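The structure follows.
The complex is shown incomplete by one protein chain, all other protein chains being positioned as in the whole.
Right after this comes chain A.
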Amino acid sequence: MLLGFGSACVAQINDQLQDWASDVATAYAEEFDSEDLTFLIEDLLAIARNPININTAGREELERIFFLTDLQVENILYKRYVNGQFLSIYELQAVEGLPLETLKMLEPLLVFGKGDNKYRPLRVWGDAFFRSEFQVERTAGFIQNQEGGRAYMGDRFKVYSRTEMNTNHGFSGGTIAEKDPGEPMFSDRIHGLDLMTGYLHYENSGNWLSEVGVGQYTASAGQGLVLQSGMPLRKSTMVTNIRNRKASFRPSLSASEASGFRGGYASFAFGDFEVTPFFSLKKRDGRIKNDSILTSLREDGMHRSLTEIEQRHNTEETALGLKTQWSGKWLQIDAGHLSYRLNRPLVPDQKPYNQFYFSGDKASNSWVSYLLSKNNLLFFGEVAMSGYSEIAFSNGVLWGAAPGFALAMAHRYIPKSYQAPLAGPMTQSSSFSGERGWYTGFKWELPDRWVLSSYFDYYRFEWLKFRVDAPSSGFDWLGNLEKEFRNEAILRIKVRHREKPLNHAEDMNENKVVKVVYDQLKLQYRQLIGDGWQFTTQGQWHFVKSDEQNENGKMLSQDIKWKNNKLSITGRFALFSASDYLARLYAYEPHVLYMFSVPAYSGKGARYLLLVNYRLLNNLHLWLRAARWQYSDRETIGSGNQLIDADKKTQLTFQMRVKF
């Protein structure tokens, strides 16, 4: 069965991961409107460079592989406990609920040795990426105004460089440098590039000092009710992945300037106990009114205009905390405390809906979380406190209820006065205070290679929300059906129905709250022909209905991919039409290695894309990507400094990767 496995080539993993992660990436893109979703696979990148030993790995290590479900992790651990060490990937076929596709993706991420590398001679390996992006059409920010100046201070290129190295003695390190289009570099305003950071990391699981990290890192605990410095968990077609599995500290080279910690942490292990003190001091961008009042913290990381540069790094954010953890055979408990400080108080503009948002210059949060694994049940949860008074809960269970049937259920309750500025739980709203909800999802492997998965999420807000002027409720239902044919073809059908509360008319003293109904349908058919060709056809429809408007969006796209040993070429042509931004569509797009692009298709027009990947040498890979929006319903694109005086927008990307 596994004869088709290729060598452990990271580029091949990417092909499969791009496919696997497309739905997850789309779920994030719909919410965050971001095209930079590298955080999704940052941990996987690290594993690809330094594969996990399947015979010594604990639950936490296996959980870093995001496409493994909790029940699959449990089944791997159970099989190893019963049968002993795995000798090869072939033996993993005997693990219940681990399909062949998952094994193919796992292979490059695992090693099957017994031993420890640290007594071997020092070996160093790693890779370096250089990426540049350029938009052909000039935006208004780059055009000289009447005074002879330009709004954007820098050039039109995006520059990204990333280097990471590992050793077989537990040491690793990395650096990242990045600047966005319009940001000046090596100038008197920004010395060097806009983002320059890195990390040093040491890990030795057998030692009392089990882990030390200095520089940029991510931290997460429990279900994210207190601490989630990266992106929070979101609902997706991986319906049973609802437990926060990033509950640890990891070094990071994310280019997201607002998230993540900058400082250090150290983990001390005493038998089954582990204690981790951590610290972060980070410069943030803040909007300041009347020269002193901080009204909000910016998340976009853009420093192109004079105003944006003046806001750059004008606020200091400090986080100090301690996490303790006890791991038993089937029970794991962790508890901790976090102290958060800003060097100036945050005073948001007062609106009825933001009355309970975080304000002031400090916050204190504590948490206790648990993970209980017994038979085919996995219970998890967290209880967290804000200011020693407000208590929030998040609890859930994952259950292998019957052969081929997995069930996930979770409940959350967050009081409206609960404040945790570094939290990121899995909730409907990103401003989660005052939300309670119930999530149920299942994955059902039907006969004849059909897989049905579905979730239902019901939520209530006990206070007003942005553009919702009353306490409200809503729900989100998703159904996903996949069929794998014997002739290397896959059919996917996804249906999503949402009912969300929204104001009927805005900017009035009193707004009526109505339910807006969103219905989405996505059909995708993928066919492999021979070794080199792959055809993907996709259609999407989006209908939005409320008391006052009916909008709809639709798109049709065709991808063609051809590859041989050295070269691969991917092309996409898409036609789309959305009557309103509300009915926009999101579609995953091929991108250069480790980039995930999920742009919003809004308006009316066409999308063209060409991606070429060439392996020049064994350790030198090149990528070139060109993507264009061609609109037929407008003569200009965007607004403000991002305005383009044309009906098209073309993006060029070049990437080079060197392995050493």
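To be clear about the criterion, a residue touches a chain if its C-beta (ideal position, glycine included) is under 8 Å from a C-beta of that chain, and two chains touch if they have at least 3 such contacts; residues count from 1.
Definition applied: contacts and distances are computed from a predicted model.
J.: Suppose you had to identify the omitted chain by its UniProt name; would it be "ABC transporter ATP-binding protein", "PorV/PorQ family protein", "ABC-2 type transport system permease protein" or "Carrier domain-containing protein"?
T.: "PorV/PorQ family protein"
J.: Just name the one of A:F475, A:Y525 or A:Y608 that touches the chain not displayed here.
T.: Final answer for the missing-chain contact: A:F475.
J.: Where the complex has a chain not shown, which of A:F405, A:F543, A:W562 or A:Y608 is the residue touching it?
T.: Within the whole complex, the residue contacting the unshown chain is A:F405.
J.: May I ask which residue of A:Y78, A:F130, A:F456 or A:F654 touches the chain that does not appear here?
T.: Missing-chain contact among the listed residues: A:F456.
J.: Which residue numbers on chain A touch the omitted chain?
T.: Chain A touches the missing chain through residues 401-405, 407, 409, 438, 440, 456, 458, 473, 475, 477.
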